[in-house]
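One structure below.
One protein chain omitted, others in place.
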Amino acid sequence: MAIEKPLSEMPIGTVGTVIENGLTGLTKRRLMDLGFIPGSKIEVLRKSPAGDPTAYYVRGTIIALRNNEASHISIIPHNKF
Amino acid sequence: MCSVNTDLSGRLETLVQEAKGKYSKEVREKIVDNIYREAENIAKRTVVKPPKKLDWDGKIDNILTSRITGYPIMLLLLGVIFWITIVGANYPSQMLFKILFWGEEKISTLFYFLGMPQWLHGFLVLGVYRCVAWVVAVMLPPMAIFFPLFTLLEDLGFLPRVAFNLDNFFRKAGAHGKQSLTMSMGFGCNAAGVIACRIIESPRERLIAILTNNFVPCNGRFPTLIVISSIFMGGALAAPYSSLVTPLVIVGIVLIGIMVTLIVSWLLSKTLLRGVPSTFTLELPPYRRPQIGQIIIRSIFDRTVFVLWRAVKVAAPAGGIIWLLANTYLGDSSLLNSLATAIDPFARGIGLDGIILTAFILGLPANEIVLPIMIMGYLAEGALLELDSLIALKTLLLDNGWTLMTALSVMLFSLLHYPCSTTLLTIKKETGSLKWTFLGAIIPLAVSVLVLFILNSISSLLLLMN
Partner (left out) sequence: MGYSCKSCKKCMLKDNFNITKDKDGLVIALAGNPNTGKSTIFNALTGLNQHTGNWPGKTVLQAQGTCIIKGKKCTLVDLPGTYSLLANSIDEVVARDFLCFAKPDATIVVTDATCLERNLNLALQVLEITDKVVVCVNLMDEAERKGIKVNTDLLAAELGVPVIPTSARSKQGLDELISMVYELATGNITSNPNPIPYDQDLEEAIQELQPQIEALLKGRLNSRWVALRLIEGDEELLEGIKNYLSQEELEEDRVEEKCAQ
């Protein structure tokens, strides 16, 4: 069964669909503009050598987010992009 | 007719207020979603993508952001850029010196020919002209090399990876990951670094980046650091290793600078610039073939000439003032030397001496002229001077009581003290606030005095115990 999970907890290589952008205010609006909106396909690409931030492939571009923000975005992982 | 106008915004305001209560908060999300949906639909119909792409970028990223190779490659690349800049600037710098000082002779001849008074010649030629010439000759070549190289890294798409690798350190310091980029730019020129802080959106984090930019040594300070470290530290080891010492000392100084940047950023984010960290989003764009021609044109016009012009504007009056101070006599000592004597006790308390501190004070317009002012002060000469050889300089400094501790103190002071006036002017322009400009000078000064005081207290304590 598909269960929603926070984006920040997904291991590298996970692909999934954004279910909810649970941030608020300006941060939410910024991330929405970058494509972190429900329905967007997303792939966890790589982590910074310092552990944070993490780079995601979303809507044709690679965007890096800190874990703090990513933890408010929930996704449903699936098998392929 | 004004009423019509107020009426317009008034009625719009009413509409806005009406709309406010009516629609739910999620409406914005829906709008963004609808626009994206339309973009997606159009893209689906008009774009054909191959099923699986060869991912070169991913392979490069694997290396540049790997746990093992990520940081060494970054350090190596920055190191290579500094090395090319310092070595490459040497020759053109000397050429410029020759040309500009040839020009000085010609102007002097003209002054004598016209029968100008001695003091006017001194003020305008030995003061203003020489200072400007000095700044141009020392500043222009390294900047003309550093900025294109830095822009090249920018164009290649490498810099966002640097921010990606370093963000965590800056996050822990309450700062923004892109501060690593403005900091790197600071190695070229702190004024350019301060302008670069525009890439940081949040005002709080941007101010942190601006106020701490000068903790990395710029091109104007590298030569001083190198000369002093090669005189005093290079000799510490036997011949085969001595040439390695200077680069290592410089690397050490740079690392200290980065550490201080992080510590002061952290302190600022806990005190003056407290607040919630803003969002950090960073695009890692695809790597692209750089356009060399554009890089050179843009970096020379937008950065080099821009910064140089600002520096010249401050160097000219400063040159005049320095000459006046060195040539106005009270009794049998010049104003400059009297100033040096007056601040000598304080300077000694932090491991420097009056002349050194005077040189740093008068060197406010450009760090390039700090060493020449020192030499001028020690020799009690009336104009900026450079010595022909390192040995002559070493003798001069040793004669004036320099020790390894003095050298270390001077290097640290050069690293940490207030930014040059060009940078301060830029901080004023960028923040629009005198308060932040003032803090931009006072915070580094306080840090440098504190560090030097502690260092010298410890060293005298150790000496006492011996």
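For clarity, chains are labelled A and B in written order, and residue numbers in each chain start from 1.
Here is the rule we go by: contacts are C-beta pairs under 8 Å (C-beta built on N, C-alpha and C of every residue); 3 or more make two chains touch, one makes a residue touch a chain.
Note that the structure is predicted; figures quoted are calculated from it, not measured.
J.: Let's see if you follow the contact definition: name the visible chains touching the chain that is missing.
T.: Even though it is not drawn, that chain still touches A, B.
J.: Looking at B:Ile35, B:Ile99, B:Leu248 or B:Leu434, which residue reaches the missing chain?
T.: Checking each option in B:Ile35, B:Ile99, B:Leu248 or B:Leu434, the one touching the absent chain turns out to be B:Ile35.
J.: Would you mind spotting which of B:Leu15, B:Val251, B:Ala342 or B:Ala392 touches the chain that isn't drawn?
T.: B:Leu15
J.: Would you mind spotting which of B:Asp61, B:Glu368 or B:Glu430 touches the chain that isn't drawn?
T.: B:Glu430
J.: Against the chain that's been left off, what residues of chain B make contact? List them.
T.: Contact residues on chain B toward the absent chain are 1-2, 4-5, 8-9, 11-13, 15-16, 19-20, 22-23, 27-28, 30-32, 34-36, 38-40, 42-43, 45-50, 53, 198, 201, 283, 285-286, 288-289, 291, 294, 297-298, 302, 429-430, 432.
J.: Tell me where the left-out chain touches chain A, residue by residue.
T.: Listed in rising order, the touching residues are 26, 29-30, 33-35, 59-61.
Here, only the chains that are shown with their structure count from here on.
J.: Distance from the CA centroid of chain A to that of chain B, rounded to the nearest Å?
T.: 36
J.: Contact residues on chain B for chain A in the complex?
T.: So the residues of chain B touching chain A come out as 28-29, 32-33, 36-37, 58, 61-62, 65-67, 70-71, 164-169, 171, 177, 277-285.
J.: In the complex, go through chain A and note every residue touching chain B.
T.: Listed in rising order, the residues of chain A that touch chain B are 21, 26-27, 29-35, 37-40, 45-46, 48-53, 55, 59, 61-66, 68-69.
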